[in-house]
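A single protein chain has been removed from this complex, and every other one stays in its place.
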Amino acid sequence: MAAYLIRRLGYGLMTVLGVLLLLFVLFFTVTDPDDIARKAVGERARPEVYAQWKKNHGYDRPLLVNRAYAASDRRRYTDTLLFDHYRRMLSFDFGNSDADDSSISRRLKEGMGPSLSLTVPLFVFGLVLGVLLALFVAFFRETYIDRAALVVCMLTMSIAGLLYIISGQYLIGMLLKWFPISGFAFEPWLAARFLALPLLVGIVSGMGADVRLYRTIFVEEINRDYVRTARAKGCGEARVMLAHVLRNALIPILTNIVITIPFLFTGALLLESFFGIPGLGSLTVEAIHGNDFSTLRTMVYLGALLFIAGQILTDISYALADPRVRLS
Amino acid sequence: MSGAVGRRGIMIGLVVLALAGCSNDPYPSADGNKKILYTSFSEAPKTLDPAVAYTTASHLITGNVYDTLLEYHFLKRPYQLIAALAERVPAPEPHADGGVSYRFQIRDGIAFQDDPCFALSQGAGRSRKVVAADFAFELARLADPAVNSPLAGSFAPVLGFSQFAERLTALRQADAAVANLPANVQYARAGGIAGVIAHGERELEIVLSEAKPQLLYFFAMPFTTPVPWEAVAYYDGRDGREHFADHPVGTGPYRLASYDKQYRMVLERNDAWYGRHALDAAPGSQFPGEIDAEDIASRAIDAGYAGRRLPFLERIMFVREREDIPRFNKFLQGYYDEGHIVKESFDAVVQNDSLSPQMAARGMRLDKTVEPSIFYIGFNMDDPVVGAAAGERGRKLRQAMSLVIDSKAYLELFLNARGVPAQSPLPPGLFGYDRDYRNPYRQPDLARAQKLMAEAGYRNGIDPANGAPLKLSFDTPNTTAQALLQYQFYVAAWRQLGLDVEINASTYNQFQAKVRRGAYQLFTWGWIADFPDPENFFFLLECSNAQSKSGGPNTANFCQPQFDRLYQEMKSLPNDAHRADLIRRMLALLEAERPWIELFHNEEYALSHAWVVNAKPMGLSYPTYKYMDVKPELRAQLQAEWNVPLRWPLYLALILMVAVTLPAVRTFYRERQ
Partner (left out) sequence: MSSLSNAVVVCLLIGAAWLLRHLWHDRYWRESGLQLWRRRPLALITLAVFLGIGLMDSIGWVGGGGGEDDEVAALRSRTLIDRLFQPERFTEASYSAPLAAVSFYGGQPLKYPGSHLLGTDILGRDVVYRALKGIRVALLIGGFTSLIVIPIALLFGVSAGYFGKRIDDAVFFVMTVLASVPSLLLLIALVMVMGRGTVQVCIALGITGWVHFCRIARGETLKLREAEFVDAARALGVSDRRIIWRHILPNIAHLIIITFALSFTGLVLAETILSYLGIGVDGSWGQMIDQARNELSRTPIVWWNLTGASVGLFALVLAVNMIADALRDIIDPRTRREGQ
């Protein structure tokens, strides 16, 4: 087991290094640091201000080889953008925003709360509701309910997320006045008011695909022998569904869900942006509009890191459950 | 299933509705009866450092937290300077060598707001009196290249201003350790600015090497506020301390209580503000005594406030709103006290140029002000086809292109006619603006434009060089789909001339890179005045400011010796007949040369609710919150009236739900049994 663990972690680390290389190619070799500096300090600033800004943000080094040092000096390779990029990212020293010099770590901390308060309920409610509805549909499989449900799923899956948001805001926020149209509050009581509408829109827009997937899993499970045995034993249909099918289907469902966990942290980009929730999604959108490359870089990196961590955890739990995996 | 999805959705809806108390009120109810002004902002301030902050978004905060020596009179137009931290507006004292002095007497008893940074000088004290040296410190910061103030160039006439910057730079280069000292120590080592002299604690003398009357306007901008050196030294961003750019320490009527630019900014009344304690009637601390009958009649100003001591609001809450539509709807629901019209909702609010009957019945008020601004399309005068090099041909092409742009139609389409079609760079309200002046090349006239095209050798837009329509490129710094529509309007207009104009929408960075390389023909840009003087517009077309020569703001690269001569003479004159004549001659030159197609001057339609008092807008980017007041009881009452949720769809959906699922369940049991 230990050997497997080390191997898996090692591979995870390799992947992180690979992601960092990808980011380096994207953000340092394709974009000119001079452009970023000019945008940040203004077109008319003096040359020394540019130089100072580039120094503060670490853009003043050469890309791969620092020819200022002798060939034998280690700094020839360590005092470079590539090395510095790896060092800073791996030590979680994200530096300051390219757009307004604020500390990225601080912005991340500030944005984490609002993001999580939207994405966690979205995740939990979405999962519970999706599973319940799918159970309901699977229970009535091959009746008109099942057929109608699949059609509705297909219809809801074919609508762009943007349209859900636009129409939700218009109908519920403006015409019916049930909830505030947009905004956020840190007081829990008020926050519930603000989050209700984005939650509703988020859940409805994702429900079609979820229900369809879970239904397939359930129906597959229902067709297995043990279900027939249970039914033969005289279990009621409801009991079969809840006690046997649901329990056994949870594993494939959870595997599907692990993939979505990084989005809990990167925030729901569109929802946050439209509903004015000051989370990490809004931060990302702002970084896009403000050409804030350092923030964007950090967000991409963190998203990848969380994904890799999630994958490792899933793999390890599989290995714990199934000894054969460890040997392969 | 549709039923099932809906049912669960509505069940959640019900639960959350129950939880949230079934209301769309975004604020804690306990604040309902306080004197709080609720308003919104869309762009986050980049910095709150008064030496750097240059945007309207920043001024919302800096204008309230930082006081200045002078201010604009709240009600008088044309704009008039009054004394604020200064005892009086100083008169120029000419020197024999052509220089000028201004002596500011600083009011007694002005103190900074309470702040931990004063531990650096006061020990246990948390505040300190303002002295003349604090003003000098801020002026030195404007000169400091490391601060990178956008206004450094404007203060060049101050004696020894640029020399100070050079000495400072030399000092830092000679000894790297200097850059790590507190800024005030560095400035002292560099010897200070020769033309900024603090006489004792309460007199500040500014010496200019040449006459520049406009400089006085800068003393009404937060750029010249007193700044405590302690704040700059303490808030250095290290060891968990904030940056000075995020933590203002000033003397103003309000102090920044909470600052989260993603979410909201809160200003609280500053109890240490001089206006609340001054025994004498300082003009900046009192509501003006004379009020126009017109302002009273239009309910812009409540006459009962005349002569009362400022400020009235306890707290001002700025909530971040990224999207216009939700922002405006929350205003309509009464959750923002003031708002700006968005074009989509215009027709619901404004009819026949005044408030619609429904809105007027709600007690809403509409204030229209033309901003001292100009939006324009510029030609790159260095370009061989549209520029000066093309001589008479280029001039005729520019004139023709100018003749087909119909600003009035543009304003109607995109801005609900909120704006004044521009005849020249000068907006209304400025000296030199002539309301009867009609620029002959800005009156849409297709026939004349086509004739000019033919004279320029481009008959029907055909470029004789290759027999195809003349191709031009139009560079824009905005890539959004919304902006694209507006650019397409111009392109369609030029197409009437047979011109094939291609839109190159690029990001801000790419646009600036193109501008630097000189790789552009047509571009679009805007300018909002720093201060109400024609000089602040004409300098955008002066040769030494040309982008291709000095990287200056003259992006059109317009260089015309005669224009420059007139500009040099005009800029330091007082507003008299001679100056007016010079301006007329400058406008005549621009009229024929057409480096710009002047599009329009933006008109702001500010809305405020019945419970907001004294909401008259200023026009310039100066917050007037210290003059404003609210009536919280009226607000609470109207908010409740306007926000009754519509519940019947919920009940209807519930009934439908049951109607759909019941037969399903019945069928199921019949089948399985």
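Letters A and B mark the chains as written, and numbering starts fresh at 1 in each.
To be clear about the criterion, a residue touches a chain if its C-beta (ideal position, glycine included) is under 8 Å from a C-beta of that chain, and two chains touch if they have at least 3 such contacts.
Computed from a predicted model, the values in this text were never measured in an experiment.
When the missing chain is restored to the complex, the residue among A:Ile159, A:Ala238, A:Ile251 or A:Leu320 that touches it is A:Ile159. Note that of A:Ala37, A:Val204, A:Leu269 or A:Ala319, the residue touching the chain absent from this view is A:Leu269.
Remark: the omitted chain is touched by one listed residue; of B:Ala156, B:Leu171, B:Ala211 or B:Ile462 this is B:Ile462. Among the residues B:Asp324, B:Asp367 or B:Glu604, only B:Asp324 touches the chain that is left out of the figure. Within chain B, the residues in touch with the undisplayed chain are 324-325, 328-329, 342, 344-345, 347-348, 409, 413-414, 460-462, 468-469, 479-482, 484-485, 488-489, 492, 495, 498-500, 505-507, 510. Listed for chain A, the residues touching the missing chain in the whole complex are 11, 14-15, 18-19, 21-22, 26-27, 30-31, 154-155, 157-163, 166, 170, 174, 262-263, 266, 269-270, 284-285, 288-289, 291, 293, 296-297, 299-300, 303-304, 307-308, 311.
In the analysis below, only the chains that are shown with their structure count from here on.
For chain B in complex with chain A, the residues that touch the partner chain are 1-2, 4-5, 8-9, 12-13, 16-17, 19-28, 44, 46-47, 145-146, 148, 150, 153, 169, 237, 243, 245-246, 260, 262-263, 319-323, 326, 329-330, 333, 335, 507-509, 512-513, 515-516, 551-553, 643-646, 649, 664, 667-668, 671-672. Those residues of chain A lying in contact with chain B across their complex are 35-36, 38-39, 41-46, 48-49, 52, 99-103, 107, 110-111, 114, 125, 129, 132-133, 136-137, 139-140, 143-145, 148-153, 156, 169, 173-185, 187, 189-190, 192-194, 196, 199-200, 203-204, 207, 211, 237, 273-274, 276, 278, 282-283, 286, 291.
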